[in-house]
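First the structure, in the form of structure tokens, and then the observations on it.
The complex is shown incomplete by one protein chain, all other protein chains being positioned as in the whole.
Let's turn to chain A:
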Amino acid sequence: MSGDFTEIGRALPRKEDRRLVSGRGRYLDDLAFPGALHVSFVRSPHAHARILDIDSAEAAEMPGVVGIFTGRDLDQMTTRLRLAPPIEGLQPTELTTLPIDKVRFHGDPVVCVVATDRYLAEDAAECVSVEYDQLPAVTSITEAFAPDAALVDDSLTSNMVSHQSLCVGDPAARRAEAHRVVEARFSLHRHTHVPLETRGCVADWDDGRAHLNMHIGNQVPHPLRSQLAARLGLSESQVTVMSPDVGGAFGQKIALYREELTVAALSRHLRRPVRWREDRMENLMSAAHAREYECRTRASVSETGRILGLELEIDEDFGGYCFYPANYMARVIALIMTGPYRIQDYAYEVRVALTNKCGAGPMRAPMAITSWVMEGTIDAIARDLGLDPVEVRRINALGPEDLPYKMPTGELLEDVSPRETLEIAVDVIDVAAFRARQAQARAEGRYLGLGLCTVIESTTYGSEFYKSAGIPGSGHESAWVRIEPSGAVNASVGLMGTGQGYESPLSQAVAEGLGVRSEDVTVHMGNTDIAPYGMGSRGGRGATAGGGTLYLCALKARERVLAIAASMLDLNDAGGLRMRAGQIERMIGDDWQGTGLALVDIARRAYLDPLALPEGIAPGLDFSHSYDPPAMTYSNSTHACEVEVDPQTGAITIDRYLVAEDSGTVLNPIVVRGQQQGAIAMGLSGALLEQVIYDGTGQNLSATLADYLVASPNELPKFEILHHNTPNRRTPAGIKGMAEGGVMGAIGVLANAVSDALAPRGVTIERLPLTPQSIRALLREAAPSSTKRTQP
């Protein structure tokens, strides 16, 4: 693909910002529904308990209360969620809309109170009395896998809901012949997404039409509609999903949640609009959690640090319920683990535990831990062999001569540049100069550290990926482009933005394909009656799947426009024609010259004078297209950062942060920069501050924003972003997708930098988050400093 674009790559401001930053966005709570009822959920105070009795008699008599509904009631109105994809080692699961017999985590919704406003609903919810018989709570992976563990899901044979392994090549033989076998451990803590706007929905059942209008901020409107229809026993013609502006999602707004299904079922049952706005406590406690992993690696290495074989074990704490197949996130980690490195002998074992915690789901970079594990393993090798960590990376990194490269898991890397981004990062951060500063600082008893982290980011998952993963579903996307009689250009795609800034880049993809200005294209998203059936927004698929499909669809439209133009200009074919900024131009000699024809003239002909169209061309200018991306597209980057650790307080200061990134063809550099900054910020916030905390009895101790700490700009450094973009030759316009790699890189680079800083004390970071108290605990137990004690 040539980079000769006029619209793709423009630094066009985000179109949605006009309304969003001037307070004129329309979020769910901005939508008025006269007479709407409000719900409040009674939630379990226990991690694991049998529900013995629910007494709502007093609450039912309270002012404003319209109805009180339990799991048994909802079971009559909805079908159950059964997840049983034919994946070896995955136990099938089934769950009711609200729990009937027992609760599985602190915050599990048990009863739904419907009242005329939220205040009254909460007053009544307080008066619903639920009698529980407490059961032993399973609060860790170790407890879950213990032989006498209580069963989180009574229908399963054990808490190990998923168990897979793979062995490629002969890692055992590599281990036997290795110079050294280096082991490393990585423990990532439980996070949650913390969208600025919590979950919420308005279900508006139209009883006359027997139709459900579901207003809900969601990343995947069409799959959500399919789910809603199926669970309510409706046809897909009877449900419209409409997503208004959404204040963030990060993966939390993909699944159809039990609360949302309850609200939809009750709107139909009560024949009234019903609305629910999750409060912050509910969101932190009960929406979805993510990222809780224990990983171990064993690398067989040569004397020079060359990795001969790699073995990986992953255990994941999945929480109490499966809203996704339980192997879904951990499997991707295992699949892409070897990422930027030449490794062919590889084995993994992945075990997923059910515990009495909130259910896990994908969160921006569901594979976030991957880069820390791989790059932390590289640093462990360097430490063990006394080698320079940069050299260990160089000797193993994939270079241009290795591409295309088939990873041991069969994943194909092409048009990636991990060695190049590594060299850029190493060069710009000036490792040699840093090492000199570090040595000087160490002599003064100060702890400076440098970290590196190269990321291979899986972005766009094509249907071929799902098929080989055994997951029913598709990775395709659909789009339409319509040129109206006035020449106005409308387009739509199955994605739904939740703050990323889709409107400009997607307009640019259409404008580039068609030959108009991006300002003149409007992209409509989020309404399933308008948008084509697409798979929505998840992973890093927006640009390649969404932008790519729109681009291809626009190319189709252009071909028709130029064909009509050719006939209007009495030309035999459109060979010498093009459209730029909506004007038809003709190549005369070596020059593109105006023809006097514009898109509006073509549109008028197509709609208002169709008999004048050339033979075989149908009236109107309405196009649709669907596109299935390659099995997987990859972006890559190398992160580098410098930190200083205060040995007295354990505080970490990030002195410098840079990333060299290959994001392929960039649709819009402003949006890409926002995603790079946002992803790094999210990764650092998680590595330093954020942590879902359960105590030993399964009580959630982090259900307010005073307890679940999210970084503010005060805690974050400036990010230097360096570009090394190489287009993907297999995708439309060379688009790759991006937006999650920053999270992966930030976690790994920070952990590695802190390990480097504390190396003189023999401390290696194996566990996140890097709280000051955890750093102090490591230093307290570590070898005493070899240098003289310094002034704090």
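By our rule, a contact is a pair of C-beta atoms (placed from the backbone, for glycine too) under 8 Å apart; a residue touches a chain by one contact, two chains touch by 3 or more; residues count from 1.
As a working rule, contacts and distances are computed from a predicted model.
Colleague: Name the omitted chain as UniProt records it, choosing among "Cytochrome c oxidase subunit IVB", "Carbon monoxide dehydrogenase", "Rod shape-determining protein MreD" or "FAD binding domain-containing protein".
Modeller: So, among "Cytochrome c oxidase subunit IVB", "Carbon monoxide dehydrogenase", "Rod shape-determining protein MreD" or "FAD binding domain-containing protein", the name matching the hidden chain's UniProt entry is "Carbon monoxide dehydrogenase".
Colleague: Among A:116, A:226, A:409 or A:771, which one touches the chain that has been omitted from the display?
Modeller: A:771
Colleague: I'm checking contacts with the chain that's been left out. Which of A:24, A:80, A:180 or A:280 qualifies?
Modeller: A:280
Colleague: Of the residues in chain A, which ones touch the absent chain?
Modeller: Against the missing chain, chain A presents residues 118-119, 122-123, 126, 279-281, 648-651, 689, 693, 695, 701, 704, 706, 709, 711-712, 714-715, 771-773, 776-777, 780, 791-792.
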